[in-house]
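Here's the structure we're looking at; comments come further down.
Of the protein chains in this complex, one is absent; all others appear in place.
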C-alpha cells in the first residue's frame, strides 16, 4: 500500500486527485494540507467526497508528509520548488502538478513565470512526466514534473509528426480550447458563470506560459533546439467545465500514411486512442477519464494536416496523468485507479 | 459471473447501464439490442465506451437474451410489458427501467400512459424496485419495476415523514427540477441546446405521469389508500445534463426531531446520505454516482418542513438503481459496481 | 432631456442600466461613478457598450451628480442610505436599486441586513417602486426603493390572490429559481462557472433577505400586518445567466375564476402578461426585456393553486423596473426605452 500525501488540496486538481486516489486500491491517502482550511473535513468542503474521503485538511507544518511514499503538489506555481528538496531528502518521491520543474531553461522559466527559481538543481534532475515520451525515466525518477493540460493535448497530437520529421517545424499552429476548470478554483470575475457562460473568447494570444513548455517538448521529440520550433499557440476559454480540444495544423513536407503513423506510434499506449479516419473526437468522450483521443484529417487533400486531440484537462491534463506517473514510479499496473469509463452524457 | 442483457441500449439509460456494467466485476455483458442500430458497434455510437465495451447492437430477434441471467429493459414505455413474459418463462429475471410495471392499478396506469396494458398479471407480481422500501421482496423477485427518476428523489425525501405520520398527507408539495437528460435521447425541438440552455420552465403542471407513481409509493409507506395522498407535483426543466433536485414541502402535524428521524431511517442505507442541519445539497455532489443526498429544514421555525433531495437522474434515478436491484436479486454486495466517486467539478 | 447619473456602475445592474439608458431617447447619461475604476472608459470594461456609451467612470467625489435630474444607486446595500439625503436636498430624485429603503420596519431591516440604518426618516418617505401597486405614489416620489428581483416575481404572482382574499395567507410557498447574475458581479468561488454550471441547489433556506420584503408587500396588498403573512420562501441557484422563475403555491379558501381574476388585475399593465390557461412561461421569453409573464394552474382540480411567474432578474427585477419608475416619475411614456423585444433563442 503506497502512502500518498497531497499538498494544497482545495483546488480542482486537488479534488480530482482525491477522487482518483479514493478509487485506487493500491494507495492509502495519508495527508492533505491546506493553510486556509486546516482542520476542515475534506468532505465538508467537497460534498461529493462524503463517504469516500474521511481525512481533514492539515496545516502544512503539521502534516506527516515525510512519512509518505509519494507527495503530490497541487499548489500554485512557486510552492513545490521551495518544499520539494526536503521531502526528496527524506526519501519521499514527489510529483509536482504545477509548472515549477517543467522548463529546463531556468532563465526562460523565470521570464515566463515572473519569479526567481528556488531549486535550479532539481529542475535538472526532474523528469518531465509525459509517459508516452519518458516512461523509462519516470520509473526511477525521484521528482516528476507533471505536464500542463494544453501541453499534454498538444504534444500528444503533434508527437508522431514531429518525430517522423515530415512536417514544417517552423510553422506549427495549435488552436486550443479549454473548459473553465482549467483556470482553477479561484475567486475571480473573469471565470464567473455570468461571464464565461454562453460566451467564447481567446486569451493570452500575445503569449501563454504553456508555449515554452510545448516548444521544449516538441524540440526534444524532434531532436532540435527549442528555438527551431516555430509555434503559434492560441488558447480559448470555452463554456464547459472540463475538457481540452486542441486543433493542430501542420504543413506537410513529406508524404506519409499519417493515419498509420499515429496508430503505430500509440499502439501500445493504454491512454491514447487514435480514432478511425474522418472522426471528430468530442471532449465529453473522455470526461472524467485519463484518455486522450486523437483524429487525423487532411482537408480537401491539401498540404495542411489537421490533428484533433481531446483530453479531460483535470485527468490526463493533470490529476490522472499524475496518478499514471505514480503507478509507473512504483511499479504498479499503469492503469490502476484509472479505469473509470468516461461519463457521457 | 452474471450474464446480463440490455434491450434498447441507444438511449441515455442504456448508455449509462453500459457505463456501470462495464465497471462491474461480477457481470458479463452478453447482449444489447437495438432495432435501428443492429450491427453497429456500441462504441461507434458512444465513443466514450471505446476500449470498455466491445459489443455490437443485436437485432432484438437474434439476441441471445434467453441465455442471460438478467435482462434490463431500457426501452420506451410499452415494450417490456410485451416481452417480459417469455423471458421470465425462460428463467431470465427482468428489470424494467420504463414504467410498465410500476403502477398496480391497471386502470390508472392505462389512463396516464394512454395504452392498454399487455400483462396485468405481471404487474401484480412485479416488485417496485426501491431498495430502501422493498429490499426483501427484491431479493427474490423475478420481475422488478425500477422506479422513475422523480419518484425516487421524491419518495426518499418524504418517506421518513410519511411513515412516521407526523405531516399532513393531504397537502404535500413536490417542486422538482430535472436536468435535460431526463427527457431522453430523442430528436425533439424542446430539448435542443438552443431551446433548453440559459432557460428555465415548468412543464406538465396539469398532470405528469410520475404523480400517480409517487402517490402510490407514499400511500403504501403511510399505510393509506392512494387517494388519501394529496400531492401537488410540479416538474421543471433545468439547463444541466444530469441531476434532480426535489424541493419538498409538508405541513407538520406532530412535533418530532426531524433531523434525527431522517438519520435513523437511513442509517443503514448505503446510498442515502442525510446531510447535517442547515445543508443545501447540490446535484453535482452526486453526479455520476448512485447516491441520494438529503437535507431537512424548518425555515423560520414555522410549521412547514422543507426537505431537499438530490440524485443523478441517470444513476440512482435509473441505471444505477437498476444495478443496485440486480445486486440484491443475485446476492451480490449491494454496492458492487456502484462505488464510483461523484465527478466534481 | 432628463439628466441621469449612476452611482456604482460596475456591477450587473449597472451595466444593464447603461444598456437600457443608452437606448432611451429621453435620457442623457451624465455621470457614472466607480471608486475602483475612476478614469476607465465604461466601454473598456464592458466591450458590449463600445459605440453606445462614451462616458468614463468618475470618482464618486468628483462626479456632477448634483446636476442630474435623477440618480440611480446600483451599489451594494448600505451605500444609498448614506448618500441619498444630500442628493435629495439638491433637488435630485433618487432611485435605489439596492435594499436600503425597501423595508419600512427599521428594526426588521437592521436584523436582516446586519447594519444600523443611516436614514430612517428617508425610509418612511421612500416609495416602494412596484408600479403595479404604487404607480400614483411613484409619480411624485423624490425617493424610490426599487424592489428586489425575487420580490418582484413573487409579488406579481401572488398579488391578485392576496388582494381578493381567496387564499390561506398563513401558508404561502414561493419556490424561486434564479439565474446566476442575481448574485452580482463579485469575485466569489460559489458563482464560478465550474461551480455553478451543470449544477442546481437551494440556498438560504433558513432565511433570505427577500423574505421580509415579500411579506411586507403581500401584507400591504392584503390589508394585513406583516406577521399575518406566513410565507415559506426557498430560493435556488440555476445554471443560467438571467431569469427568475417563481413557482408559487397557495391553498384556495374561496372559489373564484382565477384566470379571469389575473387577466382583469393586469389588463392595463404594460409589463405584466397573463398567459392563456395551461401555459408554462419560460424565462427566456422575457430575456433582456421588462416583462413579467404569468400562468395560473390548478393541478388535478385540487385545492392548491400554482402560479408560475417569470422575469428577467436584471430588467423587471432591477434595471428595467428602475427605468420604468423613472419614466413614471418624470411623466414620460411608461414604456420609453423599454420596448426591446425579448432575445430568443
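Letters A, B and C mark the chains as written, and numbering starts fresh at 1 in each.
Following the convention adopted for this analysis, contacts are C-beta pairs under 8 Å (C-beta built on N, C-alpha and C of every residue); 3 or more make two chains touch, one makes a residue touch a chain.
A quick note: this is a predicted structure, and the numbers were derived from the prediction, not measured.
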Candidate in contact with the missing chain, chosen from C:110, C:256 or C:273: C:273
Residue numbers in chain B that touch the chain omitted from display: 12, 179-181, 183, 185-189, 191-198, 239-241
Residue ranges of chain C at the interface with the undisplayed chain: 12, 15, 19, 22-23, 46-52, 181, 185, 197-198, 241-242, 273, 275, 279, 281-282, 284-289, 291, 293, 314, 339-345
For chain A, the residues touching the chain missing from this view: 171, 173, 175, 177, 179, 194-195, 197-203, 205-207, 211, 230, 232-234, 236, 238-243, 245, 247, 249, 251, 278, 280-284, 287, 297, 299-300, 302-304, 306, 308, 310, 345
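Here is the rule we go by: only the chains that are shown with their structure count from here on.
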Most extensive contact between chains (C-beta pair count): B-C
Identifier of the chain whose CA centre is least distant from the whole-structure CA centre: B
Whole-Å separation of chain centres (CA-atom averages), chain B against chain C: 39
Interchain centroid distance [CA atoms averaged], chain A/chain B, Å: 37
Gap in Å, rounded to a whole number, between the CA centres of chain C and chain A: 45
Chain C, residues touching no fewer than two other chains: 179, 194-195, 197-198, 239-241
